[in-house]
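My structure is below; once you've seen it, I'll send some questions.
For this view, one protein chain was removed and the others were kept in their places.
Let's look at chain A:
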Amino acid sequence: MISQLSWKIGGQQGEGVESTDRIFSTALNRLGYYLYGYRHFSSRIKGGHTNNKIRISTTPMRAISDDLDILVAFDQESIDLNAHELRSGGVVVADAKFNPTLPEGIDARLFAVPITSIAEELGTSLMKNMVASGASWALLGLPLEVFNKAVEEEFGRKGAAIVEKNVEAVKRGSEYVLELAGGPLEDFRLEEADGKQKLFAIGNENIGLGCIAAGCRLMSAYPITPASEIMEYLIKKLPKFGGTVVQTEDEIAAATMAIGANYAGVRTMTASAGPGLSLMMEAIGLAGMTETPLVIVDTQRGGPSTGLPTKQEQSDLNAMVYGTHGEIPKIVIAPASIEDCFYDTVEAFNLSEQYQVPVIIMTDLQLSLGKQSCEELDYDQIRIERGKLVKEAPEIEEKALFQRYELTADGVSPRVLPGVKHGIHHVTGVEHDETGRPSENARNRQLMMDKRLGKLAKLEIRDALRVDAPHEAPELLIIGMGSTGGTIDEARARLEKGGRKTNHITIRQIHPFPTDLLTPYLERAERVLVIENNATAQLANQIKMHAGHGEKIRNLLKYDGTPFLPSEVYQACKELN
């Protein structure tokens, strides 16, 4: 019996790789396994190699695996491109149609199943994915009813006849392969899972769910990979709650529309990736200057320019921290898990209203699109805090203005929404006085700058650092952000096994930088390794700039478009001097 396994399906884009993966993993999730998925895709819609990999485990994990146990291949290219990942003794299930062969030196078992012909016999080659997934499910010896239930849900909309055909395809695929293999593969038998009910979602869906839970009722956005799923999720759900999504003409409109809506009192967000973030910069400044709440999600992908639009990277950090001209208060939060995607989104809306600042939620492609198991989300943790928003304004003399930018001890002023009597005030991106009227007065300018920039002086978000630091004085402190946490955890476990005292910190509050929280850990570590998916060590530079200790800090950088593997991190740590 084994406790984990990794499975990959590869083929041409548009060939059913996605739906096969979806059904296969939904069924596994129902059985209570922990799953972690990785999508390899390109910007083409049809054609071009694509593959989905899932790691299946009986215990929690949040990283892709170094190697591969089972490869399901729709074409020879999928074998040629992926066979090197197979561990020795691995399995390839391939379509007999193309006379599959294993590249030289690959020690794996090949099962050629007439995937296309079985599907065609049943009526359409479209059902190849069902034949293939049925075959690989059967090899694992898992209960077929659970799989069939997932098939039923996938095709239910299309009627009973279609469901029946697909179930038949699964059956034929499984029978054929079991005949070839002489029954389920004993060395691939998974231990039973904990059976705990879990969610199975991508980060973007949890962000969408977080929006709704936070009371966000409007999203204005322009489609882009890898952010679009947030929009697609919300357009399905928001109408049920009276809200909607507007697909704007560009990201400038998306961000400014969100500012207008937040100003008028609806929690509104937008989401994009690097190119869109670049277009939003002036709007972010407007939100900062007018102290209007605004939530933006940046799902990072490979930059610069169009870069690697479907690949992993964490290279927008500087743009998020420094972006927009002039100086404004701004919060940048980096969720580091699928659960964070939900809770941080709720918190982002609260922070943006409590501090009246733009908040950027920073994810990366792997976190946004990697489908994975998620612990049940806790309804009782959802709290909606609107800060100094007032429902009514005290009576004032005619034509007097509400002190929207009143200088207060904490720098946050009362906020009133249009429509409220006695609440009239002016809002402008021009420097202004306490009523919002333009003012170039030097003293006022200084007071207002200090007011705005001082608002976040004491900010500390929930789990600003996620600390796993069992050692008082570790040989090594590994620091990362975003989706890399699970990978680092695994490398760290291996290092510990080898006797290397290693701590791990995930920085979740990227800006304002949590200097005071991080400093003691830096001080006590002999060596610090900062791991990030970019070429210029943007996170490490923040650490050095704010907390010093540059002499101890080393970088592990990867910017080839692929996420870190546990083995790469492990190796880099071992070789570290």
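By definition in this document, contacts are C-beta pairs under 8 Å (C-beta built on N, C-alpha and C of every residue); 3 or more make two chains touch, one makes a residue touch a chain; residues count from 1.
Please note the rule applied: contacts and distances are computed from a predicted model.
Entry comment: the absent subunit's protein name, as recorded by UniProt, is "2-oxoacid:ferredoxin oxidoreductase subunit beta", drawn from "ABC transporter ATP-binding protein", "CxxC motif-containing protein", "Sarcosine oxidase subunit delta" or "2-oxoacid:ferredoxin oxidoreductase subunit beta".
Contact with the chain that does not appear here is found for just one residue of A:20, A:256 or A:363, A:256. The chain not shown here is touched by just one of A:59, A:124 or A:244, and that residue is A:244.
The missing chain, though absent from the display, is touched by one residue of A:226, A:274 or A:423; that residue is A:423. Even with one chain removed from view, chain A keeps its contact list with that chain: residues 29-30, 197-201, 205, 209, 212-215, 217-218, 220, 237-244, 246, 248-250, 252-254, 256-268, 282-283, 285-286, 290, 374, 376-377, 379, 382, 384, 398-399, 417-430, 437-438.
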